[in-house]
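Please read through the structure below; I'll follow up with questions.
Rest of the complex left out; these chains stay put.
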Amino acid sequence: MSIIGRRGIHFLRKLSAENVPSDLIEKGQSRLIDASLTLIRESAKLRGELVRALGGSVASTSLLGVPLGHNSSFLQGPAFAPPRIREAIWCGSTNSTTEEGKELRDPRVLTDVGDIPIQEIRDCGVEDDRLMNVISESVKLVMEQDPLRPLVLGGDHSISYPVVRAVSEKLGGPVDILHLDAHPDIYDAFEGNVYSHASSFARIMEGGYARRLLQVGIRSINIEGREQGKRFGVEQYEMRTFSRDRHFLENLVSLSLSLSLLLLSVSLPPSVPAPCVSFFLYVCMYF
Amino acid sequence: MSIIGRRGIHFLRKLSAENVPSDLIEKGQSRLIDASLTLIRESAKLRGELVRALGGSVASTSLLGVPLGHNSSFLQGPAFAPPRIREAIWCGSTNSTTEEGKELRDPRVLTDVGDIPIQEIRDCGVEDDRLMNVISESVKLVMEQDPLRPLVLGGDHSISYPVVRAVSEKLGGPVDILHLDAHPDIYDAFEGNVYSHASSFARIMEGGYARRLLQVGIRSINIEGREQGKRFGVEQYEMRTFSRDRHFLENLVSLSLSLSLLLLSVSLPPSVPAPCVSFFLYVCMYF
């Protein structure tokens, strides 16, 4: 358990051992979770109303920050990442127009729902299973505000699980996933943690949230990674055979309309000890 | 207006010029502000209930983060400060016991209400007068949960104004303030901004929230600073005469029971361009 993570859970466990009525804690946690979801709901609703009032937008990318780092077995800086990513997006060294001419300052193109108050919830002693539910619910709240489409700013890779689950449940069935990463993140329970950033795809596959999972770019895989891949029917494409597989993959991506989710892990080469940030990119062109 | 600050306000102004019904925006802003205050209220309430259930605490310091930096005329890093300060508090290089033996992990000694969602509110186009009200209301919400006592983690120095206002209004009258800083922060409207980090004490004095203001450690003061000091009856003690004033000040601090607020500005020497973090320390021993 990490330095950052340790404190929140400590408090309430200790308290329940000291004859504080457990329902006092549970009710308080529930009220705090409700308030957090209300904040996300209202933030998303305002953006949705605005974009609909402006009209003419089929899909507006909507940023949703998840400042969570305690499920990383290595550096835990992603707990601080979302505000830093926004700072980079609006940095004065460039303008706000994309290469194709889209104006990012137009809310019909891009909106920002803000951050889920992850640390506030954890500090009340809320465990990871309920925390993952809060993330899933938040993603759904954004999806309910058509035409908003969530682009989730992580956060360590453990959040892939609740995000994919939310998308699958909201769309009504398993999705196809293109996962670009050097690691397969498919350990059963890395270092004993079922919610580890290295186990998120084991949870996704177990839950039946993916119909087809393509992992492309894998460099750092061991025996367990390969066995879990076989067990769940994952299509794993490694870097060492990339030149062989490239033609197949390029055609696949450009043709398949059934591809509904793209998971993008941005990190430095796997053997370099550096901060990494995970993005969940929700490709929304077809529904 | 800063890079970080620019975007939020931009959106809604632009929208109102494009025939989006203004009450749609206003209602959405109000709902978001309500949700934010509900989050703080529930977070404070849970801590208050816990500490009262545990019993035996006369006053429990309660952290409240205000991640706000856009009113700084210089570096705006304080918008990212509260999570970083918490990281330093719980750093593994030390234990959690104070020099006098207090155990910081005991919620009867220290609790943490979390951060006000400042950036989420600003991004909806909420202007600074309403934002300052949100800060004041949040401080009051913590004070209502006896025995919690707020220790506010800034945020640039502009937040001194709403915090002192809240304390004064909650206690029922003006307070005495010991302000330790190299700058008096008393410009009428620095660079035209009445909410500038360099103008917070002008707002405090105008509002009648301080009975007595002692500013100690001043190094960087100009004519306007001295004139505003005289206008408001501020007692300004500069570093260049500190050895002369020291005896008076030490007796003052150690004897006076009427001293109710301590504002502490931690920064590097004034001519060095470095990030600075402001703390508001709420000294609560006597009420």
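For clarity, chains are labelled A and B in written order, and residue numbers in each chain start from 1.
Rule of thumb we're sticking to: a residue touches a chain if its C-beta (ideal position, glycine included) is under 8 Å from a C-beta of that chain, and two chains touch if they have at least 3 such contacts.
These figures come from a predicted structure and were not determined experimentally.
Number of identical chains making up the complete complex in this structure, 2 of which are shown: 6.
Convention: only the chains that are shown with their structure count from here on.
In the CA-based superposition of chain A onto chain B, the rotation angle is 180 degrees, rounded to steps of 5. For chain B in complex with chain A, the residues that touch the partner chain are 3-4, 6-7, 10-11, 14-15, 18, 20-21, 24-25, 28-29, 31-32, 34-36, 38-39, 41-43, 45-46, 49-50, 53-54, 67, 79-80, 83-84, 86-87, 90-92, 105, 107, 112-115, 117, 119-120, 123-124.
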